[in-house]
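Only one structure is covered here, and it is reproduced in the block below.
The complex appears here minus one protein chain, its other protein chains still in place.
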Amino acid sequence: MQPLESCSWVRQAGPLWQQATTARFLDALADGSLPAETFHRWLAQDYYFADALNSFQAIALAKTPRDLRKPLLQGLVALGAEMDWFESVAATSGVNLGVAQHPICRHYCDFLLRVAYIESYPILLMVLFGVEASYLAAWSRLRPGGPYLDFIRRWSSPEFAEYVSSLRALAEQHPRESSQAYFEEVLNHERDFWTMAWEG
Amino acid sequence: MQPLESCSWVRQAGPLWQQATTARFLDALADGSLPAETFHRWLAQDYYFADALNSFQAIALAKTPRDLRKPLLQGLVALGAEMDWFESVAATSGVNLGVAQHPICRHYCDFLLRVAYIESYPILLMVLFGVEASYLAAWSRLRPGGPYLDFIRRWSSPEFAEYVSSLRALAEQHPRESSQAYFEEVLNHERDFWTMAWEG
Amino acid sequence: MQPLESCSWVRQAGPLWQQATTARFLDALADGSLPAETFHRWLAQDYYFADALNSFQAIALAKTPRDLRKPLLQGLVALGAEMDWFESVAATSGVNLGVAQHPICRHYCDFLLRVAYIESYPILLMVLFGVEASYLAAWSRLRPGGPYLDFIRRWSSPEFAEYVSSLRALAEQHPRESSQAYFEEVLNHERDFWTMAWEG
Partner (left out) sequence: MQPLESCSWVRQAGPLWQQATTARFLDALADGSLPAETFHRWLAQDYYFADALNSFQAIALAKTPRDLRKPLLQGLVALGAEMDWFESVAATSGVNLGVAQHPICRHYCDFLLRVAYIESYPILLMVLFGVEASYLAAWSRLRPGGPYLDFIRRWSSPEFAEYVSSLRALAEQHPRESSQAYFEEVLNHERDFWTMAWEG
């Protein structure tokens, strides 16, 4: 598997890639200094995000030709299981998943759903790759340990990397003129989301 | 599990239900008299239909609230596997899945995709129930046997009946004023599709 | 203005073009032999069609880049006025516009709305051109006269021809691989609609 940094979209994004994949929230999560309420806030907002991403994945699958659908179906199933897991973590930690959606989270979800309905599948493949690749990169930078080890392991696992790799292949096979712009728009949202997770 | 005939939509559909769930094509398939080329024709058209239904299922999942999504995800996975199976049957039988789409098939697919994009999830649940329930009923009438036993078993199995039952529960929990009209529109398309399968 | 028959899509459509633009219904309408109830049936179905076309036009406008929108807005306004006119003709002739939609009409509307939501604007421009060009050709073949002179004049007028011409220019500037297939699909629906108008 080739490192994400070899991807031309990542290289062209310049410093934005690092901004979108490093976060004080994550550093604190990995070194054990993250306040519980900050984690809970992130969990509830990330659950909103996951719900929108699930719709995005489904519409991407609906628009993508049959012979390219396998990784999309796999991702849809995985995210469904992940949301089950979020719900059980929330239940055991007493986190209320029904708090108000933060505007920053809402902007990201609006973006995903706008793109899902309006753009054609090559752009959707690119956006999905951008979302998942930046997530993989962000969690993979962390030293595995601390109270949130399960989270770190999940999004830096070889299985997740394999999935991102298959999305990358799909996206690279269907480049479009606006691919870079969409990739960077995803990174902007990722960066803002991590800032919101830390600052509230 | 309650018999489909106890469902109020089925009862209100009157003779249309029987028209949509009995077919000379199916009788011939079950008694072994179906010409191979008729079966092949159906297979290729049904594959087009399955592809559109797959998109329909995905958009239905995208629009349906999280707590109702489980059966939709299950159906999406099952149809993905079914299309794999169609492809392998076609490959081993020398059936060309790339023949022209029949206008009758196209009308049904246009209907499904129009509804998927335009209607809200309660209608989508109803339409999906209509499609799957009439399929279950049609194949369940047949005596299991003959060269197409695998097909008969697949769509009259307890697992498939269980899936239809869960769709029925969802649809019945979300009735809408236009539900009956949509249910009957599905039955019209089913009836026409079976007629096309037999007559070409 | 170049004759429609010089358009490569028309030429490649072969005999389908003539089938879609000649109709016993229209011949009878022009020579005064059309039964009133046949006219009324057509009017009610065409009103359903106009309603779907209006939605199609609006979505096409929504998807089309700003600098190409002028003819689409013009067409939207013209169709709105045409529907007003249909309503007044229906009111004065005692035609019930609320009769059941015919399956043939429904297939055409499902097609238009499926395409509107799923395809990108170059295909929408092509489909709109196909719909309007075949209508212009069909009505322009008629000798102006008889009780329905207003109808003949409306859809064979220089203004309507000018509008079709501007749609043609847009479609020709944005050809796609599937343009011909979509053009012919429109012609199939037009042919079936005229047959339905005559036969019921």
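The first chain written gets the first letter, and so on, giving A, B and C; residue counts start at 1 in each chain.
Everything that follows uses one rule, which is that a residue touches a chain if its C-beta (ideal position, glycine included) is under 8 Å from a C-beta of that chain, and two chains touch if they have at least 3 such contacts.
All of these numbers come straight from a predicted model, not from anything done at the bench.
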Practice prompt. Quick one: say which of C:Ala30, C:Leu43, C:Leu61 or C:Leu142 touches the chain that got left out.
Written response: C:Leu61
Worksheet entry | Per the touch definition above, residue among A:Gly14, A:Gly32 or A:Pro103 touching the missing chain | A:Pro103
Worksheet item: Out of C:Val95, C:Ala116, C:Ile152 or C:Leu187, which touches the unshown chain?
Response: C:Ala116
Worksheet entry | Interface with the undisplayed chain - residues on chain C | 51, 54-56, 58-59, 61-63, 66, 69-70, 73, 76-77, 80, 83, 116
Worksheet item: Residues of chain A in contact with the chain that isn't shown?
Response: 103, 106-107, 109-111, 113-114, 117-118, 185, 188
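We adopt the following convention: only the chains that are shown with their structure count from here on.
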Worksheet item: Where chain B and chain C touch, do the two copies share over half of their residue numbers, giving same, or under half, giving different?
Response: same
Practice prompt. Let me have the rounded angstrom distance from the C-alpha centre of chain A over to the C-alpha centre of chain C, please.
Written response: 46
Discussion item. Residues of chain B that contact two or more other chains, please.
Written reply: none
